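With one protein chain removed, the remaining protein chains of the complex are shown where they sit.
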Amino acid sequence: MTTFARPGKHILKRYDKDMRKLQKRVLKMGAMVADQMQRLQDALGQEDDERARQVIEGDRPIDLQEIKVDKFIIRLLARRAPVGSDLRYIVAASRIVTELERLGDETAQMAAALFQEETPVAGCNGRPAHGEVRSLVEQLLELFEQVMAAFEKYDYRSALQLAGMDASRGREMDKRLKDLMECVFGSGQQVSEAVNFILVLRSLERGLRHVQNIAEHVIYLVTGEDVRHRKKGPASA
Amino acid sequence: MSVIDAGIRPDGARDARETDATVGKPFLEKKVTLRARNVNVFYGEKQALFDVSIDIGKHEVTAFIGPSGCGKSTFLRCFNRMNDTIDSCRVRGEILLDDEDIHDPKMDVVPLRARVGMVFQKPNPFPKSIYENIAYGPRLHGLVSGKSELDALVEKSLSRAGLWNEVKERLDEPGTGLSGGQQQRLCIARAIAINPEVILMDEPCSALDPIATARVEELIDELRRKYTIVMVTHSMQQAARVSQRTAYFHLGRLIEVDKTDRIFTNPSHELTEAYITGRFG
Partner (left out) sequence: MTKRSDIRAAVERGLSRRRRRDRLVRRLGLGAILLGLGFLAFMFFSIIGMGYSAFWQTRIQLPVELDPAAIDPERTHDPAVLRNADYAGLIKQALRKRFPQIKKRKEKRKLYQLVSSGAAYALQAMVLQNPALIGSTPGLWLTANDDVDVWFKHPETSGKRLNDQQKAWLEELHAKGELKKFFNLDFFRNGDSREPEQAGILGALMGSFYTILVTLGLSLPLGIAAAVYLEEFAPKNRWTDFIEVNINNLAAVPSIVFGLLGLAVFINFFGLPRSAPLVGGLVLTLMTLPTIIIASRAALKSVPPSIREAALGVGASRMQTLFHHVLPLAMPGMLTGTIIGMAQALGETAPLLMIGMVAFIVDVPRGILDPATVLPVQIHLWADSPERAFLEKTAAAIMVLLAFLVLMNLAAIWLRRKFEKRW
């Protein structure tokens, strides 16, 4: 056995029920964010303004869900006075919810930047911006789904890879984003045309950070180690 | 592999060897008031404590937690040899109070108990006046000479226990007429009247309501500056609130001891985790 076991059952059955409910609600919020990203990806593939508008409007239910989960967390803190793994789980869930809300915001902002402008955003090296962004969104979505799976399954090793970005995927995306950014700046395009594209790239970058943060929160909830704001990878060293 | 023996490390790998070793930090480098090494306690044939070793830091509140019958009270009573009063009870191992072995045959229990005071689960004032309750100990040990000195000591002890203003008008009334919380503070005042180094508290708040509990907890926190306090508690919240270090006992073994903050956010041992989060099935 090399992974942490998920903690056993409480003597109070209601406590277990509450904890399961919390997990379900966080996962539901995660699924909502994932849906938004999927929709954005679809919209980008089909140049579909209608879908893009749906993405922008779809941020509102996520915000509402955040409020709902937050309320539930406060209730749990007040009623259960959690300690140990329960405390870590609830704190991590609270932080994850915040990250999810921001991730939802970023998704909506990307949709707004890409579709609400009359002028199409510029590309890079002749490649169309939309295509490039689409593949990046797809990659972000994939990472995001991984981290949510890690949260659901208590998989702290997977979270470690995601957080440290030593894994190929995360690092690869990071690199692609940097390249694109350099390319946009280097291509000598007009700043006014490139602004939207840069905004989208920034959003993607921030989205990636949020995913990494969620991974850190998962590590915290499983091991109790706070790995935020560290240069190097977590305690595996 | 039984659960008790399986320590796990923060990196997720279980300790491979089967061990009874305590996890956490049983020994301290800073000032230590009480040192226990390999303490074993037997009630007749039955062993109640197994090889408990721990340091109690000076001017710290150390909390012992654990399920009923885990030996925490038994261990607490080793520190002032209260177990001597039980015929069938035998204590093996070494307990040092400021580097003096308290089980040394030359060590008399009377001065030991003057140095290690005790407060019990149920408030147990003597059925005498409030004044007599406080004055009994100092008079017994001949700590004061003269009535005025004794008066001053009674006032000081009661003040330190935060009870003076409540009882100064009725020192002649019986101590048993006070409320439960006041009685317990009277018992604490009685303990500090003989100016001990260590105060042992055996579930001092289990018979009190939340407000009285809060008062006693506040008092414990204040007393920490002058005394070393070891307390047994069934309330994990209380251990979390008032102690600096927490030790978790299970079936007669010291499972884990560490800073209270760590025990309550990220305990190292599965059993500690299961106990503090309410997962014993």
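As written, the chain order gives the labels A and B, with residue 1 at the start of each chain.
Heads up, the rule we're going with is that a residue touches a chain if its C-beta (ideal position, glycine included) is under 8 Å from a C-beta of that chain, and two chains touch if they have at least 3 such contacts.
No experiment lies behind these values; they were computed from the predicted model shown.
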| item | value |
| --- | --- |
| Omitted chain's touching partners, listed by label | B |
| Contact partner of the left-out chain, one of B:23, B:36, B:95 or B:114 | B:114 |
| Residue of B:23, B:39, B:91 or B:191 touching the missing chain in the full complex | B:191 |
| Residues belonging to subunit B that touch the chain removed from view | 80, 82, 85, 87, 109-114, 117-120, 122, 124-128, 136-137, 140-141, 174, 176, 187, 190-191, 194 |
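Throughout what follows, only the chains that are shown with their structure count from here on.
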| item | value |
| --- | --- |
| Separation of subunit A from subunit B, taking each centre as the mean of its C-alpha atoms, in whole Å | 49 |
| Residue ranges of subunit A in contact with subunit B within the complex | 1-4, 7-12, 15, 81-88, 156, 222-225, 235-236 |
| Sites on subunit B touched by subunit A in the complex | 8, 10-14, 236-237, 240, 264-267, 272-274, 276-281 |
